Structure formats: structure tokens, C-alpha cells
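Note that one protein chain of the assembly has been removed; the remaining protein chains are unaltered in position.
== subunit A ==
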Amino acid sequence: MAQMERDYLSNFPTLSLPAAFSQPIYPKTMLRTLLSTIRRGPIIHQLRTPVLVSAIARPVRAFASTTTPLQEAPNDKRGEKVHFLGATSSYFVYEMKFIQNMEPIPTYRVMDQNGHVKVQQDELEVSKEMAVKIYKDMVTLNMMDLILYEAQRQGRISFYMTNYGEEAYMGSAAALQPEDVIFGQYREAGVLLYRGFTLDEFMNQCYSNEGDIGKGRQMPVHYGSKKHNFQTISSPLGTQIPQAAGAAYALKRAGRKNCVMCYFGEGAASEGDFHAALNMAATTKCPVIFFCHVTYDPYVTFFRSISRNNGFAISTPVIDQYKGDGIASRGIGYGIDTIRVDGNDVWAVYNATVAARKLAVEENRPVLIEAMTYRIGHHSTSDDSTKYRDRKEVERRELDNPITRLRKWLEVKGWWGEAEEGALRTDRKKEIMRSFNAAEKRKKPAVMELFTDVYDKLPPNLVEQQRELNELMEKYPEHYSTEAYAKGK
């Protein structure tokens, strides 16, 4: 390395330091910076620009004044533009001022808590068919959540996570095309449901039975479906965010007029992968929509006065998660088109996603949507949220949720009523219970599926280990009962 640099420097035999540098006027670090700038050679002309003149101390000014500026400083109304390559649109000011308070980013909504559309010209171009489908799927998801949550409480499945209060992302699913690729976190069952993932498929996954696409290897609610372009959920938080950017880059290269939708919560946005992903998506111009659902939680009202949001990752209120203006303010920092929406308003979510998709697919711009919602349920079945928040508050919040708001909207339109509601609930309950019972009765996948899919083909060590397990199972059948497992392989 040193050799290479020496070789390189020998290309500039005539390079010598200006006289001003021979006197030790500068702190050593500054001198080093200057020297390294000079060593880089091609950037040497920068020394002549007014940039460095203003950035360093007086004696250099004499050095600089003997030369002409690299280019005329464009003097717009805001003053002289900087020539630093890291921020080319900045300009100089002579008032020393920290950026401290920025205007909070507003929250876009289409309808209020009573389902009234506020701005008339915003009246939606939504068909009755789509609106009713969204509503039905929201109710179905809610009912499935109730049943599977209870099933876990009774020890019939090992784990569950509900979607209570976050059903409005059904609006984002409706705004996408079926070929758009989804990367989720684990609370996006509604998106799958909207795309046609069947109740049987949900139940089979939660029961880890032989009908499970994932072959019973992952915890419940880690859904995935190739048919529905929904990449399989994994537990590590935030990892899907840079993956979504990469997948979007691939779609762009393939010339497909599709985007990638990536869901995550505000807690995951504290992971390094969030930062990596937004920066990469912006610099490589990926058609990806980052959809952050911020779960607003009113658990300790006292904190309200000092914090705009009081949501949770699990038990961590938002004020312990970040100090800035939510996640949306960060998107702007990465140069990403950003919007904050009312996450209980399915039409705000829908409108924002339609527009975001247009930006992504037509202009290859990543977009960030921050949906402010409220996690009504516990984090998961392993969590009792009454330990860190007030049950009454939760009940009060439940009055404004995406489902009731959409129902009010539908009723105003005359597209829904008590009769339809009753029929839907009876019908869905029957379907869910039928799937539930069937899933419970199915066998677990064949034991040897334990070894497959680690690689595309079984490597010799796994062939050997598979044989070893088989021998053990034959030797100790009473210990390794396979009655509950499918035969095969």
C-alpha cells in the first residue's frame, strides 16, 4: 500500500508546499488534512477556490488570492453557494445557527373518526366492490386473530401475534398490483389475506402441519407465499428492509413495471439495516415503498407533554425509541419522498400508497410512508401489555379503529348495514372454525423434512446425519414416536 502511494506520488515530482505551510501556524490535524488534499493531486485545484479560503485561516488567503476561482460563485438570493462536493446545494451564511426545531410533519387523512370524508375533492374513486372486499378482509383478519389468540392461550398453537388496530394496511395492499413483491415484518397477515392467501394456509402455518408451505420449520405467523409474491417472514427485525431495496433493484433491471413493498414497525427503524436500506435505495434509485407502521400507544399520558408519540416496539414507549419527529423526518434526510398518514384511515393509506407506487414504478424513486396507528393488542401471546399500560385507555382507543371507521364510511355510502354485517360475521366464523379444526387434525410434516432445503441438495454431512437420526428412531421408537408426523422421505 505504502509502495503504491509512493509510486503514485512520484508522478508529481514538482509538487511542493506553498511557503505559508512551512510555518507551524495550524494545528497539526488541520495541516494533515491540507496535505492529504494536496496528495490526492487531481483535487488540488480546489485549493484555489473560495471554499477552502473561507474554511481555513488567514495566511492561506494570500496563497489563494494569487489565483482565480475555479468557477464563478452563483449568487442567487440566498447567497453564495458552497463548492464542497458533499453538499452542492448548500450556501454560505454568516449567522451561526444550529438547526433545532423543524415544523412537525403533518399527518394526511381522508376521513375523520366518523368516516366522513373531509375534503370534497378528495372523494375517493373507489368501487363498491373493492371497498367491501377491504372491509370484509379487515373483519376476517380481526376474527381470525381472536380465534388464534385464544387457541394460543389454550396451548393449541405455540405462539401468535394479532393485528388489532393495524388493519388499515389492507388499504396499502389494495393499492398494489399482485406482481409487486412484498417484504413484511410479521404483522402483515392482512396483506396476504387481501392477496388471496386462504384461511387454511394461515391455519396450517400456525399449526406447523404438513399443509404448511414452510414445512413446519418456523414459528407461527411467519407466513410466506410464492404464489402471492410475499417473501417469507423472518424474526430478525429490520433485515428485510435492505433486502427489499435489492429486490426492487432487480425488478427495475428486469424492466418490470412493478415495485417492492416493505413493511416494518418503528422499533425496527432503530436497527442499522433501516439506515443501510434507505440510503442504498435512494442512491441506487430503487422502486421500493418503505411502509413504517408506528404503533401509537397512550399508555402513560404524562409523557404526552414531552413526546409526540407514545407507541411501543414491545414494551418500549416511543420516547425511548427515538427523539426526532417520528420515522418520516428521517426519510427526508435520505433524500426519499416521504409522507405521514393516519394509519386508522384506510383511504389515507390507500391514496398514499397509490401515489407512492406511481413514484416508485414510473420514476424509480424510493418512497417512505409512515402510518401512525395504535397497537390495540398485546405485542404477542408472550406479552401482557397491561403490565405497562392502562386497560381503560386501550378500551377508549378501541373506539377509533380502522374497522369501525371504514364501516361508518360504508354506511354513509349506503354500501353496508346491519344485515350484511351479521351475515359476514356468521359466515366468516364458520369458515375460520372449519379451517381451524381441519388444521388441528392434520399431521406434522415428515420428520426427514428436518434435513431438506438447508441447501438445494443434501451435502454428505447431512446425508450422514439423516442416516444417524433414522437409526436412532428405529432403535428407540418409544422415545421418537412419529405417530403425529406424516410418512415419507
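We take it that contacts are C-beta pairs under 8 Å (C-beta built on N, C-alpha and C of every residue); 3 or more make two chains touch, one makes a residue touch a chain; residues count from 1.
By our rule, contacts and distances are computed from a predicted model.
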Chain not displayed: protein name in its UniProt record ("3-methyl-2-oxobutanoate dehydrogenase (2-methylpropanoyl-transferring)", "GTP-binding protein", "Hemoglobin linker chain" or "Exosome complex component CSL4"): "3-methyl-2-oxobutanoate dehydrogenase (2-methylpropanoyl-transferring)"
Candidates A:His83, A:Lys215 or A:Lys443 - the one touching the absent chain: A:Lys215
Residue in contact with the excluded chain [from A:Ser234, A:Ser329 or A:Gln466]: A:Ser234
Contacting the left-out chain in the complete assembly, out of A:Asp273, A:Asp325, A:Asp345 or A:Glu370: A:Asp273
Residue, one of A:Thr107, A:Gln243, A:Thr404 or A:Gln466, that touches the chain absent here: A:Gln243
Given A:Gly190, A:Gly224, A:Pro287 or A:Gly343, the one touching the chain that is not displayed: A:Gly224
Residue numbers in subunit A that touch the chain omitted from display: 1-5, 7-8, 11, 36, 39-42, 181, 183, 212-215, 217-218, 222, 224-226, 231-232, 234, 236, 239, 241-251, 253-254, 260, 272-273, 275-277, 279-280, 283-284, 452-456, 459-461
